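The chains shown are only part of the set, and none of them has been moved.
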């Protein structure tokens, strides 16, 4: 998850993360739009042969062919607008907020905590880090500085759960 | 789309249709539950190597591991209950109602017409055939007696659209 208006650094991080996720053989799920962190993560994943990218979109369809990232393999058109943020979170095993993001990303991070999904903040601004770690939740908030650290965090948690 | 309580004949039709859809290299999207037409279509598709099945579920997660068809590759947990029927329809290029179904299937067929999605009724009861062809809609309702006829209808329409 991340901003549709992303900095160059956030785009770079999202591409790296998408490629690493795909490299693990995991499915990448994003908000699917042709913008910012969403598109960058999908584009990163599609550099890996055999990758699978799912885009869960707010719209009821891609009417003019420009709304969906071309790096999305399967587009889920929800037609429920911003309420689709909940679908993104519930359908993910791990939620990663990449960079600062805007209010949309903030709502997804909050919904991850609300619904008990493991949340990783990747290179968050101080304000976001301090806020989300201050909220009461049944799941811990993990912090990562690099895309590789996100992968390591997920693997460590998965190993702990499997034990 | 089809009933969670399906007759043996409906289950057979759904399996055949799932296999044929996968054989064309198309993605199969269903309501994803481990029941009736949904599971049968997914199971049919998974007999085909390289197939991809998407399940769009009403629930917020598969808490006890029994709710999702094991033949679903990617589960989208919407958490929006019956409102997920709209997501199913909007995310499909063609909507096929397999057999009689119950009120849930009826709502999906109606939503297909409401949102302008091509609708195929496969072996419908007379009451359903007469009702859905009586509704005003911007899209025609096609009728099929066999799974192969559904595939033929979709191919004919796609060819017409591509021209």
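Note that the chains are named A and B in the order they appear, and that numbering of residues resets to 1 at the start of each chain.
Convention: a residue touches a chain if its C-beta (ideal position, glycine included) is under 8 Å from a C-beta of that chain, and two chains touch if they have at least 3 such contacts.
The shown structure was predicted, so the numbers you read here are calculated from the model rather than taken from an experiment.
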Identical protein chains across the whole complex (2 displayed): 4
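FYI, only the chains that are shown with their structure count from here on.
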Flag every residue of chain A that touches chain B in the complex, lowest number first. 27, 52, 54, 56, 60-61, 74-80, 83, 86-87, 90-91, 115
